[in-house]
Structures are given as structure tokens and as C-alpha cells.
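Missing here: one protein chain of the complex. Every other protein chain is in place.
When the chains are written out, they are named A and B in that same order, and each has its own residue count from 1.
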Amino acid sequence: MGVTQRLAGLASGILIAAPLAFASPVRAQDQSQKPVPEANTPPTAPNNTAPSTPPTNAASPKTQNDTEKQSTDISSLIKDDNQWPMAAKNYANTRFSHLNQINKDNVGQLRMAWSFSLGTPRGQEAAPLAVNGTLYVVGPYAGVHPNQVFALDIATGDLKWSYAPKPDPAAQGVACCDVVTRGLAYDKGKIFLNTLDDFSVAIDANTGKELWHTKLGDINKGETITMAPVVVKGKVLVGCSGGEMGVRGWLAAVDEETGKIVWRAYSTGPDAEVLIGKDYHGPYDWLNGKDLGVKTWPPDKWKIGGGTVWGWISYDPDLNLIYYGTSNPGTWNHEQRPGDNLFSSTIFARNPDTGMAKWAYQPDPHDLWDYDEINEAIVADLTIDNQVRKVLIHPGRDGFMYVIDRATGKVISADAYDYVNSIKSVDLNTGRPVLDEALTPSLGKTVRNVCPASPGAKDWQPSAWSPETKLLYVPHQHLCMNFKTSNVGYIEGTPYVGADVDMFAGPGGYRGEFMAWDPVQRKKVWSIKEKYPVWSGALVTAGDVAFYGTMDRWFKAVDAKSGKELWKFRTGSGIIGQPVTFSGSDGTQYVAIISGVGGWSGAIAVAELDARVRNGALGFTGAMQDLPAVTVGGATLNVFALPKNQQKAASAE
Amino acid sequence: MRFGKPTIVTLAAGLLMLTFSAQIFAEDKPNAETNNPEAPPPTSSSDAGMSTISPEQLLKVPVSGLTPGAVDARPKLNLPPIDEKAAQRGMENFASFNCVGCHMGNGGGGMGPALSNHAFIYGSSPENIFLSIYQGRPNGMPAWGTVLPEDAIWDLVAYIKNLSNAPVSQWGSTVSSTSPAIEQVPVEIKAGANPWQYTQKFSKGQKPQE
Partner (left out) sequence: MWSAIGADWGRQPRILRSSQALGALLLQFYAAPASAKAPLSFLSGAGPRNVSTLTWGVLIISVLVVIITTAILLFATFARRERPPSSTSKERQLVSRAGNPVSVIYAGLILSTVVLFGVTIWTMMTLADIAAPPSKPSITVEVTGHQWWWEVRYLSDDPSQIFTTANEIHIPVGEPVAIKLRSADVIHSFWVPALSGKTDTIPGQTNTTWILADRAGTYRGQCTEYCGLQHAHMGFELVAMPKEKFESWRKDQLRSASEKSLASPGQRAFMQKCAVCHTVRGTRAGGRVGPDLTHLMTRSTIAAGTLPNRIGYLSGWIADPQHVKPGSKMPRLDINGQDLAQVRSYLETLN
């Protein structure tokens, strides 16, 4: 453990074990990747540390060794900072890269290397994947070829192949919040695509040929798929969207070789279908009991109870647990579904081999406001009260930053990171939120000024965690709303919402923020207020630069320590995508993001919505009605790099 | 001035006749407009007013603006009444059948396109709108024809006509930092079958005035 110990010392009390796959020496053996012990070793220094060396958390950039066969295994690719092999970069979901050719001193020189138009006008939430010199991108379910996949050469920008699934355009009618996709997955020479109309497809990463496709859901039930799949131990993990459609949410594991469904875990219903067995231990009393997924609902309501799985999946190989959150319960009118409504708005820990649940924690029992808890749960080890704790950091949709013990599901701390009045605090003894009862909606009455609004203080847009600064970089929004419920009938294949919502800017008049949060000190370190919600993901690198995009068409780089703006670039359309970084075979560090406004927040600028009717887009129109005056839709992949002379200077440092 | 008895009687009779004929006029007028001799009773869409028009006839209404030979082939159909009472019922249907879930409160648009402006992808005539609901449309509009009675669909058409009745200031539309100038009073503040009656200053994403 020499390397780890050294780093732990450097870390001044806070140890970050990421990427966690390193923890297993057995897995590390068959990898071509060669971990570099020192975090600040220049990328040109090859290192042949024996693979059996105990794991390190500091995968350093390295040049590719041409004599060795390139690894195609996801568990080794995630440790290679030349690659960006999954949407969240690694199983820990850190979105942190050790690449430091681009750093805070030279980022101001960043230039566009090349760009590529995806030919679609709707929202671009996907992360590009960079694997062994090729960049894989996917477009939303719009345009001539919905969910089209493109493979591009990183160094030249040449298009290698493209793949278009066979679409059922009616799927657009059951996709609640624009027809987005959040990205692809890669493992063993295959690209995995989920289509909006519920297909999971495997494509040969070299040729673009289809290997298999499997239908996982039914649009007539309101099921769609928007999430980026994650491959864990040969299984493609895919969940469905449709929490606004009376869908019964599930997460499925699909065999990556055959396309067969290995297991499917529902979020509601009897234990046998939620995959709750004797290994399950709820962190609090109220989360233990038989068939809670049935008993915490009025009879049969769990069958249309939401709890869909459309966000991020993280994985701790040590504990062999995957972590993910489930969506809001259906309907938005809480009076139609008395009870805690388990396991909606819940964070699950499951065994990826069997799907069996280990624990489940519900931050928002009996959700009142559409607070999905699908946001990322970042795997990190923090030193809290002089104790190293294995935690999940979960920036909750309800505006609270949850730090959770990832072995048990118990909440260690929960603090508001934006203005919140719907929840006063989180009771750490019971794990339950303390609500402001005065704001509880009742049928037909308008409740005013509820903060955060339905998209929460933060929606799907993923944060980045730097093990160097020990800060979490959180893109989020700052919105409040008026909310009025109505009774709604369930009609299969139509929405099941039951609320009129009207959102607007929160206190101070701004609508978004990019902030750095210290999860140990439990406070905001710095923040940048933005006019519009920051609906893009975040990226942070060892060069101490954090990247994010804004809906008014800026791609920005800021100092990871101070938040000082270092560079910005005006893109063709607003940004709601995920910034990524990687190296090409030419040794150049690239930063890439797909611009193209849309999503729930940006639908007003790309879909046929009316800015003058505030209740549109489930109320988001109210908060975004001036967006069409600054941007329209249009998807472009933007790839940036330093000029050649700057690259050399950086490498020589 | 003095009136004899006969004079008064004649005058009274004349007045009576005048009132009578005025009443007839008043009753005739709405019927003449809607071309429906038997308007439905005020509280029901489904009684005497069963629409006399069949979807087959409606199929003759073109959706395209192009007609080979430039012949205007739009048939003249006797449509059911599209009036305020129908719109009121249509508003209830709009909520009951979850139209509101996609097209949102006051038709501002969400999963489905906005109905609050004059733009209709598949035609803006009542016949076009009826058929869009009846047949569904390929990009996500469900086909309601097998599920809803035709009268309920006509009531929806009447409501949508109200929703789309946005004020027009110019032929095209301008979007800028100063345009549009107005927005609707949102539905949680004021609900009704004719939402464009209530407008306020454009809020630019800030909390609306109350």
C-alpha cells in the first residue's frame, strides 16, 4: 500500500480512493494500463510498475505504448486517463482526469481543433466517449436519423462510420422532457446504445455493424430510455424513463455478449420483483419490512408509481455494489398516493451480479414536488472526524448535499446547497426530511414560492469530484415555483402528472450557479452565478481547471481552486452536454463538448412551445421564456486543444 | 294627447309582435352561424347534438396546402357548434383525458406542441384539428378516435380554437430582448376556457406579477 499511503499523506487527511477499480489487484493483472504513482508526474513518463502492485488512486496520464495491444476492457480503460470510456469517466463517477497538458496557466490559449455537426436540432445531453483514438458520439431522438451514433478519429476529426437505429417516432410523444440521450457505453470492442423507443443495441466499435438489439420496454406504457448505460462485469445496466407517464420504473442488466436480460429490478412492487432478499438491510427502521414497495402505496398504485431509473450508476468494486437513484413517484398530485411510496425517489445499492438490493435510502419519502433522486452518487473516501469513511456524495435534487455511508446507506450529513424552503432540514436519526407543512399542496389550491422548483436545485447534470482539491464541482439551477395540483386519471401511454406548475428565478433573480462544495467542511467554497440554469455537466482536471457550459452559448474554463474565469468560447448553440477530456494518439490533450440547447430546461428554444404561456414544459417555460432570444437548437461536437507550441511548452514543464 | 281605447290596443299588439319577432331573430342567429338546427343542451355534449358529420366526410378536407391542378377542393361541411359552451366542456375534457399532460395548461406545449399560437402542423381548420385528435399523428400524438365519442372531440376542437386565439401584432413573429411584450396570466392564478383574455407584461423568467 506504499503508493496509497504516500498519497494519503499528501492528501492532508482526506483520502480519495478513485478510481476504485484499482482496489482489486487480481483485476489489475491483465491490464495493459500502467498506473503511475505520482499524481503530478508528467504525462510523458512511462512507468512499468508491476501490475500486482497494490492499487493506487492516482492514475496518471501516460502515452500509449504502441508495442502493446490496446486494452478494450472497461475496467482497465477507466484507469487510463488518455481515455474517456464511459459518460462519467469511471465507476466512481468523478469526471476527473489526471491529464494536465491543459492547465490553469495555459487554458486561455485553448483553440478549437475541429468540430462536427450531428445534424439534429434537439437537446444534446450526451457525453462523447474517447476510446483508443476514436471518439463516439450519439445524437438525440430527432432529425432524419434519431439516436444516430458517429465514430470519429480523434486526431483528424475524420468520420469513420455512423449507425442509425430504426426508429418509432411515436416515442417522442411519451418523452417527458425533450428527446435527449445522455450517452453511450463501451466495453470489449462494443458500443452500447439505448434508443428512446426502448431498444438496447450493441454495435461493433470498429466497423459500426450491429451485433444485437433487444427491446427492453414499451412506449405504449410510457416507457422510454434516455440514460447512458453503464457496463459492469459484462452486464449493460439500463433503466427506463417515464416518471411522468405512470411507468413502473426498473433497472435491467443485459448480457453484453448476447443481449439477453440477466435480471430486472423494479423500483416498486413486491420484494421478489424489487429484488429484495435476505441480504437487504435498510439503514433506518422505516426502510425495513416485507413488501414495502406495495405497502407504502394505496392498493395497486405501485403499478403506475414511477420510480424510474434514468440517471447515473456508480460502482464500488470493493463492496461489489452499484449505486443509483430512482425518480419521483407518479402522479405529482401527492393526495392520490398517500404513503411513503417506496422505492421512488430512492438511492439503491445492489449487487451487480444478481441485482439483489443491499440497502435503499429514500431522501424524499412521499415526494411532493417531483424531486427525483436520480442524481449521481459519487464514490469517494473522505476523512470525517478523523475517520476515513467510504461514502457516496449525492447532490440531491431536493437541494441537500447528502454524504452517505456507502456500505450501510446511513446519512452522515445533509446540508442545503441552494436556497431551500420546502425542506427545513434532514433528521439524521431517522434519515427523514423535516418539511415545511405550510407548503404542502392540497387539491386545487395554489402553493406559492416553493424552492427549489420541480427540477430541484440540481437535475441530471452531473458534478465532478477532484481528489486533488477535494472539492465537488456542481452545476445546478436556482429556481422557485408556484404549484397547483389536480386529480388525474391514468390513461396508458399518456402523461400522469396532475399539477400545473409555473417556475421562475429564485431569490436574487439569477437562475443557475456553478459552485465548488467541500463535503467535509459542508460548505460552499466558491460559486459563479449564471443567468440561466447550468444544465451542462462538469469536468475537472489535474491541471486545476474546471469546465462547464452555459445555456447562453458559453463553454467556460475556471480555476478549480478559486472559481476565477480563465477562458470561454462562444458555441453555436446553448450547452447542456457533458464536457470530457482525453488524449489522441498524437499525444495531444483534448477537451470536447457537444453544444445544442434543449432538454427540459431548453425545450422552449427547440420545441414547438410558446414562451408566453408560463405553464408549458411542466412549468419550465415560466423560468426560461427569454431563452429563445439568446439561442436556438443545433448540435455540434466541439473539440478543443492547445496550439502545438503551447502543448510542447506544457510538456516541457 | 288623448288615446282612445282602440289606439291603445293596437299599440300594445304591435309592441307584442315586435318583441316576438325580435325573440325569433335572437334565437335564429346562433343557429345560423353554426349551421346546426339542434344545438345540444347546455350541460351535455352528448344528447341531441350527436354530430351528424362522419369522419369519412372529414377525410375529404385536405391537410396539404398544395392541390394538383390548383383546384380548391375543400368541401363545405356542417360542423357541430364551436361555441363557448362547447369550449367549456372541451376544457374539462382537456384535463380529464390528459391532453393537458402533453400540451400543458392553457396549451403552452411540452411533450406535445403548443396549441396557444396559430401554428398547427397538421392544419388549423376545425376539421384538421378534429382529425389530428381522431387519427393521432405519427410523432407521438395518440389516436383518440376509438376511445372518445366524436362529440367529446368536437368539444376539444372548440377549446383549442380558444387556446390558439393569441393576439397578433404582425404577420411574422419577432423574438428579441424586448419581444414578446406580453404573456398569459398563468393557469394557477387564473383558469378559464379563454386564457388569452388575461395577459400581463412579459416576465423574462422572473416571478410573474400577481
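Going forward, contacts are C-beta pairs under 8 Å (C-beta built on N, C-alpha and C of every residue); 3 or more make two chains touch, one makes a residue touch a chain.
Predicted, not measured: the structure shown is a model, and the values here were computed from it.
Novice: Taking the whole complex into account, name the chains on display that the unshown chain touches.
Specialist: A, B
Novice: Who touches the missing chain here, B:87, B:152, B:166 or B:191?
Specialist: Answering carefully, the residue with contact to the hidden chain is B:152.
Novice: Quick one: say which of A:258, A:487 or A:521 touches the chain that got left out.
Specialist: Checking each option in A:258, A:487 or A:521, the one touching the absent chain turns out to be A:487.
Novice: Using the touch definition from the top, which of A:304, A:403 or A:503 touches the missing chain?
Specialist: A:304
Novice: One chain isn't shown here. Among A:143, A:339 or A:587, which residue touches it?
Specialist: The missing chain is touched by A:339.
Novice: For chain B, which positions touch the chain that isn't shown here?
Specialist: Against the missing chain, chain B presents residues 41, 43-47, 50, 96-97, 146-152.
Novice: Take the complete complex as the reference. Which residues in chain A touch the chain that isn't displayed?
Specialist: Its contact residues with the unshown chain are 246, 294-300, 304, 337-340, 443-445, 487-492.
Methods note: only the chains that are shown with their structure count from here on.
Novice: Which of the residues in chain B come into contact with chain A in the complex?
Specialist: 95-98, 100-102, 104-114, 116-117, 119, 121, 138-142, 166, 175-177, 179-180, 182-184, 186-189, 195, 199, 202-208
Novice: In their shared complex, at which residues does chain A touch chain B?
Specialist: Interface residues on chain A, with respect to chain B: 169-176, 244, 446, 449, 480, 482-484, 486, 488-489, 491, 493-497, 500-502, 504-505, 509, 511, 603, 607-618, 621-629.
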